[in-house]
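Okay, handing you the structure first.
What you see is the complex with one protein chain gone and the rest in place.
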Amino acid sequence: MARAVTSRRKALNTTLAWLVGFLIFFPILWTILTSFKTEADAIANPPVFLFFDWTLENYEVVQERSNYMRFLWNSIFIAGGSTILGLLVAIPAAWSMAFVPSRRTKDILLWMLSTKMLPAVGVLYPIYLLCIQLGVLDNRYALVVILMLINLPIIVWMLYTYFREIPGEILEAARMDGASLKDELLYVLTPMAIPGIASTLLLNFILAWNEAFWTLNLTAVDAAPLTAFIASYSSPEGLFFAKLSAASTMAIAPILILGWFSQKQLVRGLTFGAVK
Amino acid sequence: MFFKAALRTSTALALCVSATAAFAESHAPTITIATVNNGDMIRMQGYTDQFTEETGINVEWVTLEENVLRQRVTTDITTNGGQFDIMTIGMYETPIWGANGWLVPLDGLSEEYNVDDLLPAMRAGLSHDGTLYAAPFYGESSMIMYRTDLMDAAGLEMPEAPTWQFIREAAAAMDDPENGVNGVCLRGKPGWGEGGAFITVTGNSFGARWFDEDWNAQFDQPEWAEALNFYVSLMNDYGPDGYENNGFTENLNLFNQGLCGMWIDATVAASFVTNPEDSTVADSVGFALAPNSEGVDRRANWLWAWALAIPAGTQQEDAAMQFIEWATSTDYIELVAENEGWANVPPGARTSLYENPNYQDVPFAQMTLDSILAADPTNPTVDPVPYVGIQFVAIPEFAGIATEVSQEFAAAYAGQISVEEALENAQAITNEAMEAAGYR
Partner (left out) sequence: MAPAVFLLLVWMLVPLSMTVWFSLRSYLPLRGGDQGFVGLENFVRFVSSSAFWPSIVTTLMIVGGALLISIVFGILLAILLDQPMWGQGVVRILVIAPFFVMPTVSALVWKNMFMDPVNGLFAHLWRFFGADPVVWLSEMPIFALVVIVSWQWLPFATLILLTAIQSLDGEQMEAAEMDGAGPLSRFFYLTLPHLSRAITIVILIQTIFLLAVFAEIFVTTGGAFGTRTLTYLIYQRVLESQNVGLGSAGGVYAIILANIIALFLMRIVGKNLDR
């Protein structure tokens, strides 16, 4: 009896969850479907769902027009570089904040987060002039540094909240055993912090991948990532939905695949100290 | 310290990388071109290899959508950033930038380029004080595109040069809500280059103007009230739902789907609506001159060109000049005609194109030329004005002001405020900004 109820409930849950999941995913699905239509089919009235002439024409056009691999590589380089650099800077900072808290630790954290709220466009001209002076316009390394700085508050905050969940007694025990600061960091803390670091890494990678203000305004040829690739397909004169959909699919596919494969890690560490 | 050190290290690294690259290609100069992602430019990119073969000059393209491009090149030119060797800009930017000395004057063009072949209106609009600062790649005006089948069914005939009053009559006759057909589709979308441009030329054709000769805003004048009221009532009665969100692309989609009786917009749209691959109404499109209000001596014709300019201070001036001569030459037009047919060549830049018998067979060629000839940027309105430009005012402050004004108008189209309120707000916004800029 009890089992029957559970099983019926499970079926109900499943149906409902799949329905909601489908609805939320639908805009992405629709974009992917549209990328296989002709421009005329893409605005057909009434809309066609599955029964149209599937074509790879849009992907061919996009492939021919843009050097997708260069944009992709720049995106990987910038998002990856800024994430790794950010972690290198943030781990020691978050570590000391979590285990050697001072009276001001909380204030510093709050203030760091509030720097995230500075509207980017307000400092476009100052930063652009600075980049000219340093000679780093259209430079991947400069973007790595800038995006790292933009996302640093979030990284530090995430790691801080995660590190704080690590019980202090373990460290004390290690210290009793004669572990040096370096050992402590390397052999005790890091393994425990891996899930937190992994999800911080993923979150930051996603944020950097999708950043579309600085990556557009400070690049031209050499450093232009996928955000610039998209900007060359949106809203020209003439029909563009199908080609834009193809370009969009190509721009989000890598991050979508990465996200799907790593979603367990992302979920596990994405607590921000909310779980105790 | 760390910040600077990091930046320095990265600069040094980048310099090494680029130095190596530069060494490898030192014998072949590379130019970087920023351009808009419209069809004619995309086509030009496809022929870049031919240019490189002929001259040994490599070309890097930065292709962006219009709004992003404009923001990108403006930031770069005003700060002397030096990211591009050629910029694709329009008729609005060229005279302003030229006056500031930011562009290389194009007075060294070769004999065979034949600069006198450029359409006079285009040449005038891309010059400052008689010096050409940008070479037109393609040019456009605005005209009426209409469904010949629906006009026949309504028992009407489109004159060569209709009035707004006739447009209203025809819209009423063709409007067919049962079948989703709107009498007329026009731009209402906020933005100075979208709905802003359209309502400005509409104003011109009712005898209105942006400023009097002392730079006072004129939205409190009866001509503006008449123009805006006419537009709003025409669109509310016979236009599509949500026309306040429709720009060029949205209207093109509607027209291609057969949902518009008439559409007044850029002449370059003609090649899209007559292309059977994209358009369901390709074989029943007619063309006519943009309308005027009865008795007003100006039509709703605008004038625009996408043009190539060289920012002052580029290291590759000669190579850039060579590219511009190649891309805007008659040879390029013939190259495209040979490979893709005459209907696909970049229109509206050269007189010789319209004298070419092959091109005269293209159905929209004559009307495009007539529309361009009907537009006069130095004399755009009935009453005299202190500015140059038809659908814009060639002063640096205009883009910002007109975008805000067009947002007020769009709020009136959407019924959020009345036409009178929109005009009052527009008047206040414009005068306030002009005062801040020191004109008044």
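By written order: A and B. Residues from 1 in each chain.
Convention: a contact is a pair of C-beta atoms (placed from the backbone, for glycine too) under 8 Å apart; a residue touches a chain by one contact, two chains touch by 3 or more.
Everything numeric here is computed off the predicted structure, so don't read it as measured data.
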item: Candidates B:Pro190, B:Gly261, B:Pro291 or B:Pro347 - the one touching the absent chain; value: B:Pro190
item: Among A:Val61, A:Ile76 or A:Ile127, residue touching the chain not depicted; value: A:Ile127
item: Selected from B:Ile57, B:Ile401 or B:Leu423 as touching the chain missing from the view; value: B:Ile401
item: Residues from chain B at the interface with the omitted partner, ascending; value: 2-3, 67, 71, 74-75, 78-79, 96, 100, 180, 189-191, 240-242, 244-245, 250, 253-254, 257, 259, 396-397, 399-401, 403-404, 406-407, 410-411, 413-414, 416, 425, 428-429, 432-433, 436
item: Interface with the undisplayed chain - residues on chain A; value: 6, 9-10, 13-14, 16-18, 20-22, 24-25, 27-28, 30-31, 34, 43, 45-47, 89-90, 92-94, 96-97, 106, 108, 110, 112-127, 130, 149, 152-154, 156, 161, 206, 209-210, 212-213, 226-227, 230-231, 234-235, 241, 244-245, 248, 251-252, 255-256, 259-260, 263, 266-268, 270-276
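Going forward, only the chains that are shown with their structure count from here on.
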item: Whole-Å separation of chain centres (CA-atom averages), chain A against chain B; value: 37
item: Chain A-facing residues of chain B, complex; value: 3, 6-11, 13-15, 18, 32, 34, 36-39, 42, 45-46, 60, 62-68, 71-72, 75, 79-84, 248-249, 252-253, 256-257, 266, 268-269, 272, 277-278, 280
item: Contact footprint of chain B on chain A as seen in their complex; value: 39-40, 43, 45, 64-66, 124-125, 128-129, 132, 134-142, 144-145, 216-217, 220-222, 224, 228, 231-240
